[in-house]
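Every protein chain of the complex appears in place save one, which is left out.
A, B and C label the chains in the order they appear, each numbered from 1.
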Amino acid sequence: MKKIKTGIFGGTGYTGLELSRLLSAHPNVEIVFITSESRAGQTLRDAWPQAGHYDLVSATEAPLDETDAVFLCLPHTQSAGVAARAVEHGVKVIDLSADLRLQTPESYFEWYGVPHPAPFILPSPYGLPELGRDGLAGADVIANPGCYATAALLGLAPLVRNGLVVPGHAIVIDAKSGASGAGRAPKSHLLFGEIHGNLSPYNIGRSHRHLGEIEQFLLPDGLQPGRLIFSPHLLPTDRGILAAIYIRVTNMQSALAIFHSQYAGEALVDVLETPELATLAHVVRTPRAVLSLTPAGEDHLIVMVAIDNLLKGAASQAVQNFNLMHHLPETTGLLETMAEPV
Amino acid sequence: MKKIKTGIFGGTGYTGLELSRLLSAHPNVEIVFITSESRAGQTLRDAWPQAGHYDLVSATEAPLDETDAVFLCLPHTQSAGVAARAVEHGVKVIDLSADLRLQTPESYFEWYGVPHPAPFILPSPYGLPELGRDGLAGADVIANPGCYATAALLGLAPLVRNGLVVPGHAIVIDAKSGASGAGRAPKSHLLFGEIHGNLSPYNIGRSHRHLGEIEQFLLPDGLQPGRLIFSPHLLPTDRGILAAIYIRVTNMQSALAIFHSQYAGEALVDVLETPELATLAHVVRTPRAVLSLTPAGEDHLIVMVAIDNLLKGAASQAVQNFNLMHHLPETTGLLETMAEPV
Amino acid sequence: MKKIKTGIFGGTGYTGLELSRLLSAHPNVEIVFITSESRAGQTLRDAWPQAGHYDLVSATEAPLDETDAVFLCLPHTQSAGVAARAVEHGVKVIDLSADLRLQTPESYFEWYGVPHPAPFILPSPYGLPELGRDGLAGADVIANPGCYATAALLGLAPLVRNGLVVPGHAIVIDAKSGASGAGRAPKSHLLFGEIHGNLSPYNIGRSHRHLGEIEQFLLPDGLQPGRLIFSPHLLPTDRGILAAIYIRVTNMQSALAIFHSQYAGEALVDVLETPELATLAHVVRTPRAVLSLTPAGEDHLIVMVAIDNLLKGAASQAVQNFNLMHHLPETTGLLETMAEPV
Partner (left out) sequence: MKKIKTGIFGGTGYTGLELSRLLSAHPNVEIVFITSESRAGQTLRDAWPQAGHYDLVSATEAPLDETDAVFLCLPHTQSAGVAARAVEHGVKVIDLSADLRLQTPESYFEWYGVPHPAPFILPSPYGLPELGRDGLAGADVIANPGCYATAALLGLAPLVRNGLVVPGHAIVIDAKSGASGAGRAPKSHLLFGEIHGNLSPYNIGRSHRHLGEIEQFLLPDGLQPGRLIFSPHLLPTDRGILAAIYIRVTNMQSALAIFHSQYAGEALVDVLETPELATLAHVVRTPRAVLSLTPAGEDHLIVMVAIDNLLKGAASQAVQNFNLMHHLPETTGLLETMAEPV
């Protein structure tokens, strides 16, 4: 079979590295180029000791015309322009930045504080396959969801969509992420000495940008505006997200049942049997999401959602979307090497 | 000045070690004995490479009569009996186990699943000084609060006592603790290989035992029964607790102000100026609690409370209680070596 | 192609878990059984949240006759008896314990302090393929090397065999291992609270048992007896071994060259170009060994050897040996999912 010629923009951050690893083992992919501005002229192995000797080129030198598809692991505001250029050239795009996640320029401005760099490309399909594959199969452009948004939506959407949320009450999402979620650029607060032995909340309440895409996704399904409280924390570990979601439900039995029916048949989402609890150890270095359900009193449900922020929260979900775009089985390149499904 | 002759029961667990460290530097204390069943005949230094050469004796050989006060770092069910014996001998007791925290045998049975081993000793004063010193000054017996309970109560009591909590809504306490909180007994799930890189919730919802003492404390002040949801997690670090408390308040300005007034003048509790957020780095290896306050939307408040689980959550709070018992300045032995108060 | 029916004895320790993961993805393997004494009746997933639902049976109930080959991840002294029984049944054996590594019962007694449990099975081929495949291809029994021994031998053998070691001088092997090397049995010194933030040497000098197999391997090649000094340390991380080997060489250019020629063409051993230095990050979670070479002054060479203690130091090397036994390509089941070779 002819391989899909693929380029990666931004290959030396943590997400780009995971993506190159996945794509280098993907049976239908040929990697044509990997870009890096800071390391152009070097090889990927210079950025990552386990990587292959892929040459790194700057984005302006990347042979876009020689590819069928590109993954964008670029900073927001930089990504949309590249996406637009790729679309012009008839190249499919999976954008892992935030640039295509919000459907309107107004919403983008609200959450990111800058005008959208390429508003004509909006809206793009939002690639969270387990919550809706319409618009993803065969798509030309897909916005890959944020890592926290993926965890939150997998835990909330089944309840919201089925009218199981009691209105008028806050929904608390207390989320914790490994440090790779903050990226690989050298910043003081990301030094080993600052994170080791520490746990630090940041952007808690109603201020983190992923709230925008979570609410955009859930409001049409019936979520009340302003009810979400979202508190991310930086964990002293390298990877993984665990989100604890606290929600008052109208009917506990239905609430428990809906998760099992929603995700029955999903290869990459597992719902544990109560009382087992989801942990990072369930998911780290895998493309899976694992959920657990714990009633608290009569009417509150605690949904724990665990994902690897770099995989289901970024790179492996991008590969799911890539597979859907190309009408390949959705888990191609993702499950071959895993232990038997749980 | 004559030193207070003091014994430590259970000196080789993490809490006992911290206590011996604090007491060995306390200007008014002479350590008379330290007990250990597993290490009787050895010295404390065999259990802890930085400790002094204190001889360890078994509890039955400890010269209770030669002491003025004892600290009990024993497992629950074992502690109450020793406490009762000490009281008989006129020796003051600070009990760091759970045995004296609940005020009735019925409540103890409800939360611990066994009959109380010495019901006649109940109720004992609950030693959380910043929330009430009545009954602590000069007391003969004090129950030292649980680590999670200390964090939760410091964050909740000011709101509950002042009627600032909207009834009918859940109060979520999402708490994370370093591994020392689980003790030093060898258990599989506490191995380095299980905790490194992991984050695991346990006993979430309405099942963790510290809920009992939290509710006991707050119900008389007006907390609605059954409204607390408490989710502890085990962090990949050695020490520290960070509790995120989510609560709907009747008046945001009053809610913010009440914390500052409640803890004004407290040497060991700091309330940060918004928007600074409490982290483990604020408190680890100190006897302080640090709180931060973050409004989420119009009517929800997020109170972050950080303590060192082994200090404000155990050993240093025990020293506060000891000082109160003996009419010493409350921070004796605790602040001499710290940097200037924040 | 017909799959090789394979059993794993001792499947719930860290090595057994890695082995089950590798074998479940091995294209020529069907896992017939996995044993566990402590978890018989449970599934592998109960021991490891990412594992499949393999049923665990006790060793006495394992259907040895239904297998073509077995891997033994049992404690030493227990393993040899099972190996002997398997051989009787015509089942191939890869023994990951220490029982078959030393070639004589006398040597076993010297290093392990107990009589060999099945001396008639000795000697067995020593399965370190890159240092000699004779006796491994088609073998019925292979002793899988110790983790430290693998690292030390890969760094030393090329020099010793080629007469490049100056006699009369000590050879220092300063080795550091992640905590998984110490196993998964609950022991106090392996608790998270004891290893986090610590680095501890143990059995240093001439006492660690892996010295026995290292010297046994190198003495026939010309190593002087008693010259090795070997100091293992326990690192505050979960996996990986880094060994720094200090050796006086007769000819620096030849010493540097011999490593490149020795390992040219080896898929699983990489020799870095000086001055790049081997680190754990080169090898963790891979089946590779990575070496670096650094001259120190005119006549001393520092050889750094990095391996994953659970893979090249145990499970993946066992799969290499299994493949050789069955005349399969040596890296079957090991490289399919890795990034392009470095």
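Going forward, a residue touches a chain if its C-beta (ideal position, glycine included) is under 8 Å from a C-beta of that chain, and two chains touch if they have at least 3 such contacts.
All figures in this text were calculated on a predicted structure; none of them were measured in a lab.
If you put the hidden chain back, the residue from B:K3, B:H89 or B:R285 that touches it is B:R285.
Touching the missing chain, out of C:G163, C:G205, C:P220 or C:P329, is residue C:G205.
Only one of C:L102, C:L159, C:L242 or C:L334 touches the chain withheld from this view, namely C:L242. Contact between chain C and the absent chain runs through residues 169-170, 172, 174, 176, 194, 196-202, 204-206, 226, 229, 231, 233, 235-240, 242, 244, 246, 248, 277-281, 284, 294-297, 300, 302, 304. For chain B, the list of residues touching the undisplayed chain reads 20-21, 24-25, 45, 49-54, 197, 279, 281-283, 285-286, 290, 336-342. On the side of chain A, touch with the chain left out of the figure occurs at residues 14, 179-180, 184-188, 190-197, 236-238.
Operating definition for what follows: only the chains that are shown with their structure count from here on.
If each chain is drawn as a node and touching chains are joined, the picture has every node linked to every other.
When C-beta pairs in contact are tallied for each pair of chains, A-B comes out on top. Note: the chain lying farthest from chain C is B, by mean C-alpha position. Chain A and chain B have Cα centroids lying 39 Å from one another.
Within chain B, residues 194, 196-197, 236-238 each touch two or more of the remaining chains.
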